[in-house]
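As you look at this complex, bear in mind that one protein chain is not there, while each of the others sits in place.
And now, chain A:
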Amino acid sequence: MTIALPPIKSPEAHSSLQPTSWLRYFSFSLDHKVIGLQYIVCGFLFYFVGGALAGVIRTELATPISDFVSRETYNQVLTLHGTIMIFLWIVPVVNGGFGNYLIPFYVGARDMAFPRLNAVAFWMIPPAGLLLISSYFIGGAAQSGWTAYPPLSITTPAMGQIIWIVSVLLLGGSSIFGGINFIATILKFRQPGLKLLQLPMYCWAMLGTSILVVLSTPVLAGTLILLSMDIVAHTGFFNPSQGGNVVVYQHLFWFYSHPAVYIMVLPAFGLVSEILPIHARKPLFGYVTMVYSILAIVVLGLVVWAHHMFTSGTPPWMRLFFTIATAFIAVPTGIKFFNWIATLWQGRIALNSAMLFSCAFILQFVFGGITGVALAQVPFDVHVHDTYFVVAHFHYIVYGGTVFVIFASIYHWYPKFTGHMANEHLGRLHLLLTVIGFNLCFGPQHWLGLNGMPRRVAEYDPQFTLMNQVSSVGALLMAISTIPFLINVIGSIWWGAKAGDNPWRALTPEWLTSSPPPVENWKGAAPLVHEPYGYGTELGVIDLKVATGSDLWRNPQ
């Protein structure tokens, strides 16, 4: 570990035009840390809306008949649930939230490359989200699912669909602004002397994610504009009654929306790579292979979209190509998981909330990955496509994967955000309730899908009642699990023990400053961290054999 600590300069008189009190969290702040927390808190508020909508879905499905909300309302609820959870909760929090807070620290910068663009990107989200939710109260929200397949999206009430398109365009724009900003910051704002292969893994994850965002989100934007013209101006791009082609929409939509899965999970992979070495007191295993596997996932992620369309009108050769390409994503993804387990192996593991949530993520994502490889096989997919098996699969990926990492990250960085430690007992209670609730909710859905329950239905065959009720109980547990979490994160601001600058004895740069960090991150010059994972190098711990292995692995300086 090499840290060049500069001599402390006399504190400069800092007169800021920005508010410095709690008011700054409600302002057009240019501070990347404020913007990061704005993203995270705002994302959580939308998460509660999306969660309440999930509650409506699970309540409706507790009985086999449609008896809780009307069928139209049910379709609006499932559309809003999907859209809110993806575009207002997971994507903004793992990208904008943690990305903004951490990336400038990791590259040794005082702020993001474009602070104003950054603030604009955040402030597009609350209006877009409120617009989307308000559509429910003014004439009804969109009813065609978050996929908005035409001709259904063309024939359902136009007002809700158009509002849906406008808000998704705003959110996509925000995402693109963020992506450009991350690419510029990581590539151009690195401290002199800091090489790309010395960056913490989260930087690589965000670089890969941002490339996906910039390449694929514009395709979604263009597609949705064409769709809105079909709805408003009665053009015929996707309208078969005017010679349009509905399958073209599906290709364009999934060209964005499959990479969107990686836009949601790659940052989570990066965050886990930061959390594990610190709490296992070991270097991240296989840094270079981890970097290459991120890049492989980015490249492969762009050429697998048609596996969402195996039952649409796709020619046979296309099915074969997309089967092989999709299954191969399992290889770089698997490498990451084996490397994480190798990081844990022989470590000195602290069993705190951050570590336990990360490990729960590993196991649940592995399960989701296994069903994902199965779904990539055309004959398997032909049976379970558009069933609850798929619902279970992608919730294991985005909830069992990404949302668990968000919780791990909140517990891990809470001392840095607030200067106080979060309560470990409440954290572990939160973990226990979430793991049980989550698996109870989504585990049985695999069986439901295999045995004949399609997705997006308000009523189902009575033979599926029991499993649906188990699933609903799980959802209730998940809702309850947020109570200890909320008490913890709100209460610990006042009651939490003082954290100090570096409670985890971590080596990454965000811990080498005060908690919470000052505006512009460091008093004096930024520390230059060449080895963010240089744990275990203290004298007396080094095994000679091991030292040779690590020297072989790294290029001699």
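In this section, contacts are C-beta pairs under 8 Å (C-beta built on N, C-alpha and C of every residue); 3 or more make two chains touch, one makes a residue touch a chain; residues count from 1.
Just so it is clear, contacts and distances are computed from a predicted model.
**Q** Suppose you had to identify the omitted chain by its UniProt name; would it be "Aspartyl/glutamyl-tRNA(Asn/Gln) amidotransferase subunit B", "Glutamate transport system permease protein", "Cytochrome c oxidase subunit 2" or "Phosphoribosylformylglycinamidine synthase subunit PurS"?
**A** "Cytochrome c oxidase subunit 2"
**Q** Just name the one of A:27, A:63, A:155 or A:514 that touches the chain not displayed here.
**A** Touches the omitted chain: A:155.
**Q** Among A:29, A:75 or A:118, exactly one should touch the missing chain; which is it?
**A** A:75
**Q** Of the residues listed, A:226, A:247, A:479 or A:525, which one is in contact with the missing chain?
**A** A:247
**Q** Which positions on chain A touch the chain that was left off?
**A** The missing chain touches chain A at positions 66, 70-72, 74-75, 143-145, 149, 151-152, 155-156, 240-241, 243-247, 280-289, 311-316, 319-320, 323-324, 327-328, 330-331, 334-335, 337-339, 341-342, 344-351, 359, 362-363, 366-367, 370-371, 373-374, 376-380, 382-383, 385-387, 446-447, 450-452, 454-461, 505, 533-538, 541-543, 546-547, 549-550, 552-554.
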